[in-house]
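Structure, as structure tokens:
Removed: one protein chain of the complex. Kept in place: all other protein chains.
Presenting chain A:
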């Protein structure tokens, strides 16, 4: 049995609109992989197909050698958790209640929590630094805390893989770092495989073991941050001219400044318009 996530010639579409034509790629296990790319490049779509939130039109997705669409959805939910972008909890739901929904794949019948379920829920709450807030309504928490509650729910699923779609959206800088450091801990301490879409290139580079750059439903480049965060790749992916330097703290490549490649074209458009 081959460990890891692998896709084979997958095609994904929303109705008639094809987002991914044909994609074959492997995601390394036990690492943090970040996906970058411009808006509408198919990176979220790709994540959704891996989490079977979106069906595929063609191809196969394998998790540890098993095709995910052949697995009962509950069995898959024990192996792979996915957090959509900016999920919404109903008003008044408490931290502990929300996290305990992560036990759904393991529950039978009407869904009473067993002793084991309760232990895992309190472990997930502790691991995400939410101890003491169990009884709080999630709507009363800060954005960063709320995102940690959702991550705790995914942890309670006890999966080897966690997929996250822009887990730092709507968070300010400190909270963004806090969330990503939490995910890094989960990877280092608990060995979770983490695959996430990130908007911020520098954060994506800083926290990744492996990076994937998308454009128009295709993978332009996949590899270490050094292999992906360079002038050529960013030019092809984002149509920008980037100045890349090495972060003195993390020793990872970061994009210090950038310009649009087709700036001249845009200027002439404005002139014509005027």
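The rule is simple: a residue touches a chain if its C-beta (ideal position, glycine included) is under 8 Å from a C-beta of that chain, and two chains touch if they have at least 3 such contacts; residues count from 1.
By our rule, contacts and distances are computed from a predicted model.
**Q** Between "Fumarate reductase flavoprotein subunit", "Iron complex transport system permease protein", "Aerotolerance regulator N-terminal domain-containing protein" or "ABC transporter domain-containing protein", which matches the UniProt record of the unshown chain?
**A** The missing chain's protein name, per its UniProt entry, is "Iron complex transport system permease protein".
**Q** Considering the complete complex, identify which of A:101, A:123 or A:258 is in touch with the unshown chain.
**A** Looking across A:101, A:123 or A:258, the contact with the absent chain belongs to A:101.
**Q** Can you work out which residue in A:40, A:87 or A:223 touches the chain that's missing from view?
**A** A:87
**Q** May I ask you to list the residues on chain A that touch the chain which is not drawn?
**A** The missing chain touches chain A at positions 48, 51-53, 72-78, 81-84, 87-94, 96-98, 101-102, 104-105, 107, 110-111, 135-137, 139-140, 154, 157.
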